[in-house]
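First, the structure itself, so that you have it in front of you.
Removed: one protein chain of the complex. Kept in place: all other protein chains.
What follows is subunit A.
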Amino acid sequence: MAAPALSQRAEVAAGSGRRARRRPPRRRDHLVGWLLVTPALVYFLVFLLYPALSALYYSFTDWNLRSDAGWVGLANYADLLFDDVKYPHFWRSVQVTLQYTLLAVPMTLVTALVQALLLNAIRRGANLFRLLLFLPVVTAEAAVGAIWRWLYDPQYGLINSVLGLVGIPGQNWLNTPELVIPALAFIAAWQCGISMIIYLAGLKGIPGTIQEAAIIDGAGPWQRFWRVTFPMLRPTTFYLLVTGVIAALQVFGLVYVIFSGNGRSVTGGPEQSGLTYVLHLYLFAFRYDAMGAACAMSFILLVFIVIVTALQFRFVKQEAS
């Protein structure tokens, strides 16, 4: 008896809503609407659109923040790409960033998925473990940098001590060019909390009936993961892949903190092995007084990110199956 009454009421409510919408809009409504969107609009115009357009303009100028900007056309772009005296480490920074992205994104996804599966499997203490696994994300970047400098310390570092227990000789992690990118990617994988939460939500969204059906069909845990869980998570994986790549291409804070200990060396680690694209950009903007060139760098990055993202949408499978 109760159910039809409820649905009737809902119909009435929906009907009155329709009637209300048919009324001609009043000026007051417009005013309220504008008031509601104004903060977001102002924020967008003042802090995003205006700086972005200015940056585009300045990328065609020779500008040092102080004197008037002089129009140089495409010179900044041409010099960045081809003049290895003016920008000796531009391509190096591109290479470093690509290496980092190719390593950090898969590592992050795998760690996040494994953590999410474990959290999804346990019954007791899930909240506590979720909190612990999420902590690295909300910890201040400077603190994270300092802690990892200790962990990677060649003499006292915990990582070398652990490796020593299983007979692997200690490494000079942050000072050996070949090891810098893996070391940084490892930190990124440790900070995978956000991806982990999103994976967890994805896992909760898989209907239990499908898993049950698979069990009845005699699928083992391994098969269930590869044939059911992983394919069902595909939209989640795709989302994390796209956003992860965009974030990795812009990695800055962590590298800056790790390699500028005591405010000394910001030149990007041994032999520029940690000179990521945005760190390179930052140095030209704020240390070498070349804001125009830095703006050009940011637009090259923007175009690159758009292309990479478009390619992912074109070639990576996104639908659950």
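Throughout what follows, contacts are C-beta pairs under 8 Å (C-beta built on N, C-alpha and C of every residue); 3 or more make two chains touch, one makes a residue touch a chain; residues count from 1.
Everything that follows uses one rule, which is that contacts and distances are computed from a predicted model.
Trainee: The chain dropped from view, which UniProt name applies: "ABC transporter substrate-binding protein", "Sodium:proton antiporter", "1-deoxy-D-xylulose-5-phosphate synthase" or "PadR family transcriptional regulator"?
Mentor: Per the UniProt record, the undisplayed chain of the complex is "ABC transporter substrate-binding protein".
Trainee: Decide which residue listed in A:R130, A:R149 or A:R234 touches the omitted chain of the complex.
Mentor: Going through A:R130, A:R149 or A:R234 one by one, A:R149 is the residue touching the chain not shown.
Trainee: In the complete assembly, which of A:V46, A:V114 or A:I168 touches the absent chain?
Mentor: If we include the chain that is not displayed, A:V46 is the one touching it.
Trainee: Please output the residues of subunit A touching the missing chain, sorted low to high.
Mentor: These residues of subunit A touch the chain that is not shown: 31, 34-35, 38-39, 41-42, 45-46, 64-67, 85-86, 88-89, 149-150, 153-156, 172, 174-175, 263-267, 270-272, 283, 286-290.
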